[in-house]
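Removed: one protein chain of the complex. Kept in place: all other protein chains.
Up next is chain A:
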Amino acid sequence: MHYQTQSWGAYVAPRNMGVDPLERIEKLASENAVVIFSMSTCCMCHAIKRLFCGMGVNPTVYELDEDPRGKDMEKALMRLLASSSAVPVVFIGGKLVGAMDRVMASHISGTLVPLLKEAGALWL
């Protein structure tokens, strides 16, 4: 999903230029069973990644601080979650699950594992 830089000497229109950040988020979320939007410096994001890895799930992680459009996506996520922190946020099977508290509540109540199996992220 990268666009070419000026070193080509010609203007190449970047893909997804002008695409609404929320649309981009939804698109990325639908491309994998488990998608986590994160920031490399965020320790709660680290915790949520460890949670999924500990369950044997292999999530796709997007570090917003390493993405050129990260800032916009961050703002869009904050609006989506109605929260002052955009990350971490988890999508399973393309659908929004939520931030750490939602994910934990879902896991404790036993609804997370079926959701993961349904999305094909977990077998057994």
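Following the convention adopted for this analysis, contacts are C-beta pairs under 8 Å (C-beta built on N, C-alpha and C of every residue); 3 or more make two chains touch, one makes a residue touch a chain; residues count from 1.
Criterion: contacts and distances are computed from a predicted model.
Chosen from "Proteasome subunit beta", "Transcription factor TGA like domain", "Peptidase C13 family" or "ATP synthase subunit a", the protein name that UniProt gives for the omitted chain reads "Transcription factor TGA like domain". The residue from A:L22, A:V61, A:L80 or A:M104 that touches the chain not shown here is A:M104. By the touch rule set out above, chain A reaches the unshown chain at residues 41-44, 46-48, 50-51, 54-55, 85, 100-101, 104-105, 107-110, 112.
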